[in-house]
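Missing here: one protein chain of the complex. Every other protein chain is in place.
Moving on to subunit A:
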Amino acid sequence: MSVVEDPARSIQLTDDGDLRHFLTLDGLDRTMLTRILDTADSFIEVGARRIKNVPLLRGSTVVNLFFESSTRTRSTFELAAKRLSADVLNLDIGTSATAKGESLSDTLLNLEAMASDMFVVRHSRSGAAHFIASQVTPGVAIINAGDGRHSHPTQAMLDMLTIRQHKGGFEGLKVAIVGDILHSRVARAQIRALNTLGVEEVRVIAPDTLLPTDVESLGCRVDDSMQSGLADVDVIIMLRLQRERMEGALLPSEREFYRVYGLSNEKLAWAHPEAIVMHPGPINRGVEIESAVADGPQSVILDQVTNGIAIRMAVMSMAMGGQRATAWNRTGEGSS
């Protein structure tokens, strides 16, 4: 009875329905997600050429604003921005600025003085990218590179691109996501993307301690056992397990987790024979996945990494396009 419209939609889309920020997959319809995948496909061709750069973001400054450390995600964002011909500034803020007592709003004010056009943000707090998008001056695009447990929309979209490449589409697919759903921004974004793109079924397989309350409301079915959960699935997504989960009394031990949920060739045999195995990385071999599976013929983990660059090029160019169109309209209105 309180909030009416979808707040995610209003903040990240322009009046014409184009992207201007990329914060979450909530509020984005199938047409938009397909457009992102198609755009990424076109950039994959670019990646195969000898000269890999396109001038879409020439003259723009992209700031990688990482409040939480990450090598891989930041590198692929950096590479994606450079292939779009943008100037890139990497800022690993960690917690240092906040430790010095500077608030996130103050940090932002300082960064905006550098006249950047886009912030790629990773932060340990859910909603941080939304918050930053609500604070920056109009015209600056925010790309969420992972916020707390909330969302990691570029990761989910590169996973969708990988699934589409291998399965041809989404209809009729059964997908199992295994592991620590509770703390996973990747899983939340994937469940949303898979539902929007129209898969037949999303199953989550985990002990209750690693599932959010009301997880079914996200659009998935809970399976307690790997055998029933993997039965006949086309896609298996394994999630990374963080070591600190043992300390919070969420799990007894890595060994027990591996015994029950670790993906071995034996368990993989329960799935559809042509099932693909995915993992957002970095992999804990012998904790959530056996080496033989990670390196085996059904694994598409390295494709995911390659697709990461194309997806990030796609959302960065689309968001910048939306911001420029909005700015164009603004000045147009102003001069008329």
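The rule is simple: a residue touches a chain if its C-beta (ideal position, glycine included) is under 8 Å from a C-beta of that chain, and two chains touch if they have at least 3 such contacts; residues count from 1.
The working rule: contacts and distances are computed from a predicted model.
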| item | value |
| --- | --- |
| Complex member absent from the view - protein name from UniProt, among "Alpha-ketoacid dehydrogenase subunit beta", "Dihydroorotase", "Heme chaperone HemW" or "Aspartyl/glutamyl-tRNA(Asn/Gln) amidotransferase subunit C" | "Dihydroorotase" |
| Absent-chain contact - pick from A:T137, A:S217 or A:S253 | A:S217 |
| Identified contact with the non-displayed chain, of A:R122, A:R149 or A:R164 | A:R149 |
| Residue among A:S103, A:T209, A:N265 or A:S291 touching the omitted chain | A:S103 |
| Touch residues of subunit A, complete complex, unshown partner | 1-3, 6-8, 11, 26, 103-105, 123, 125-128, 130-131, 135, 147-151, 185, 188, 212-215, 217-218 |
